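Take a look at the following structure, please.
Removed: one protein chain of the complex. Kept in place: all other protein chains.
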Amino acid sequence: MKKHIIPIILLGYFGLLFLLLIGLETYWYLYEKPQSQPIAFSHQIHVLKMTLPCDLCHMYATKSISAGIPSVSKCMDCHRAIATDKPEIKKILKYWQNRKPIPWVRIHSLPDFVYFSHKRHLKMGIDCSECHGDVKAMATIRKVRSLKMGWCITCHKSRSAPTDCLTCHK
Amino acid sequence: MLIVDKYILPPSPEHFLILKYILILMLMIHLPFVSMLIGGTFFSVVFNILDKKKQNRIYLNFANDLIDTVAVNRSVGFILGVVPMLVVTLIYTQILYTVNVSAVNFLIYSLILLLLGFTSLYFYKYTFHLREAVFGVHIFSGILGIIFFLAAYFIFSISFSLLLDPGEWRFVKNPVELISYWNAVSKYLYFIVSSLAITGGGILFFFFHWSERKIDHDSEYSGFIKNFGLILALIFTLLQPVLCLWNLATLPEIAISQEVFGFSAIALFLSLVISYMLCAMLKNPEKKLGVHIFSLFLLTFLITALNDQTTFYNTIKEHIVLMAVRAEGLSSELKIRELTGAAEEAQVNVKKGEMVFNSICSACHSFDRRAVGPPFKMVLPKYQNKEDELKTFVRNPSKKNPGYPSMPKLGLKEDEIASVAAYLLQRLQTESQKQDISK
Partner (left out) sequence: MHRRDFLKIMGVASSSTLMTSCDLEKQSEKLIPYLLPPEEEIIPGQSIYYNTTCTECPACCGVSVKDREKVYNNMRGRYPVKLEGIPGHPVNDGTLCIRGQASLTRLYHPDRIKKPKLRDSKGNFIDIDWSNAYSQILDALRESNNGGYKNIYLSGRTTGSLSDLIDDFCKRTGIERAAEFEVYSHSAIKEANGILFSKREIPLYQIDKADYLLTIGADILETFISPVSNAVRLSHAKRKSDFKWFHIEPHVSLTGFQACEKFTINPGTEVYLLDFLLKNMLNMKLYKKRLPEEVVKYIPDFSQEEVSSKTGLKLASLYQIADQFKKAKMPLLIAGGISTRHSYGLETAVLTGLIQWITGMTDSVIDFSRAENYSGVGTMVQMEKLSNRLSNNEIGVIFIARTDPSKSIPVSYFFKENIKKAKLRIGLSDLLTGTIKECDIILPLSHTFESWGDANPRSGLKTLIQPALEPLFKTLSEGDILLHLLKGDLKDLPFRNFQEYLFKKWNENYGKALTEEFLKKGYYEESVPKKEIRLDNKSAVAFLKNIKTLDRIAKPVLVVTPSIRSFDGRSSVLPLLNEIPDPLTTISYGQWVSVPPKTAKSLMLSDGDEVEISAPGLSARLPVKVQPGLPEDTFAIHPEMLSTQVFQADKRSGEGVCYLDKIKIIKTGASVSIPVLSGSMSQKGRGIVPNPVNKKREYDRGWNNMYPEHKHKDYRWAMAVDLELCIACSACVAACYIENNVPVVGKRHHLMGLEMSWLRVEPFFNGHGKCNFVLMLCQHCDYAPCEPVCPVFASYHNPEGLNIQLYNRCVGTRYCSNNCPYKVRRFNWFDSQWPEPLDRMLNPDISVRTKGVMEKCTFCVQRIREAHDTAKDESRKIRDQEVVTACAQTCPTNAIVFGNILDKKSQVYKLAHSERVYRIFEPLGTEPSVYYLRKKGDKNES
């Protein structure tokens, strides 16, 4: 026993750390890892290649608190004709035929006690990429800003925007 | 950054890959060296002072040997210490082309500090024989060196962790703002701890396995050194993984990917092996594991470097894509130049129009079929020799035909619009001519 004491201690210690590592990984896997979308939509193709403007699909961004996502019929407008042979596009068609909206996985979400207005921020001349990153270059959309309170505050301060709690909390 | 931009071309994807491996290599040779340098200098100074107090020969020898070992000579110091750092800085400036982030400037500061560090360090080294005469200056230069080094690598590590969080790029303007930034702190501590650990390992290796410096084993001196090296290495090897995990926990979301966890796991395993060997050596000093231990330490450094680079590349994924496009753009411009005999970039020309058409318009329009948009031969004729109207429409489209979805506003440059308009009308003519012939 006595001669095995050191390896045991070492193994115990490192085992603990290893468990911690696995814990971190699980957390990341569950809560932070960008999840696969029902349809592999690529902003890269639509924005970078086709040079479509953001507000073509996110049409409420300048009008309302929520930017809005394109209705399925909007997708169909073009994809009745374009790339209809691609498997991903066929998926859209299926949703359309079953009269089912596409259950996109939400990537940029704020807790429900937060009030955020796209309109207000765009009217202040803040570019989409400030918060959403270079979406046009993303093959699959991902979150590139923490969207945490600290981050919001830094930006508000740097632009001397109001920092009263009520500005964002409801 | 602007000045730099002028002289650096946007890198292409493969270019990025090469840079990545150069970076890793550089860090691979640089970091272990400076780590030992810092650790060694630190203890050398410490024992130097101790000797002054206690008048213990061993301490003095050790201090002297230590500094000799770690800071081999000026040229080595320059090659292993300064050059890689310079290269790293350049590579980052290259990669972060057009990105507005102050991290690169930080790197330059740390480079300067590094140089200062080296100068004072070598001053310390070469005043060792004059120690008795100018003790104050001598020690002071040593301490100064350490301080410079610590400062340099503090800035280095925080600027690196800044690079991992694009959210902060707009706001952070000087290194001090990042002191409360957890990832930065953990990275820095991680660096310190690893450098102390590898110092320990280095002592074991260089004093007992390095051909130039063979010392008789059973002397009191060697025993002292061995124990010191072992304990130093052991303590900090055990600390290493904790900080590694802390660093992992404080990484920004975007920097993380599956590999990162893999690398950390490997690092964890390596430290386990190392610490086991150290324990074994502590139990019976006869064991000769110095080589293994030291090489394992180097391996750990490699893994860490890999890890850091992966996180960095995860962060700048989009940036790489954009750079690639930009590079393509340049090359295509060059192509156009060739095609149109050294014409100005911004000049209207049909060839360019065709390229624009193929890359963009053709997705929704074709000449004689209905696609998303109407066939050109249906809509174009009304623009016959009304090129300006066509341009204005392309510039800012309006819903004309109820049968089709409205055409989006495309982010085309003026000259592109002009050329595409020119191309379309010309194409229209040729098409109609073809039809006349066929009739």
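Note that the chains are named A and B in the order they appear, and that numbering of residues resets to 1 at the start of each chain.
As a working rule, a residue touches a chain if its C-beta (ideal position, glycine included) is under 8 Å from a C-beta of that chain, and two chains touch if they have at least 3 such contacts.
None of the values given here were measured: they were computed from a predicted structure.
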{"item": "Contact with the hidden chain (one of A:Leu11, A:Ile45 or A:Val72)", "value": "A:Val72"}
{"item": "Missing-chain contacts mapped onto chain A", "value": "19-20, 22-24, 26-27, 29-31, 35, 60, 63-66, 68-74, 99-106, 109, 111-113, 115, 117, 119-120, 123, 146, 148, 150, 164-166, 169-170"}
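Assume only the chains that are shown with their structure count from here on.
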{"item": "Centre-of-Cα separation between chain B and chain A, whole angstrom", "value": "26"}
{"item": "Chain A to chain B touching residues, read off their complex", "value": "6-7, 10-11, 13-14, 17-18, 20-21, 24-25, 28, 32, 44, 48-53, 56, 77-78, 80-82, 130, 133-134, 137-138, 142-146, 151, 154-155, 158"}
{"item": "Of chain B, residues touching chain A in the complex", "value": "165-168, 170-171, 238, 241-242, 245, 248-249, 252-254, 256, 261, 264-265, 268, 271-272, 275-276, 279, 283, 317-319, 321-322, 325, 359-360, 363-364, 370-372, 405, 408-412"}
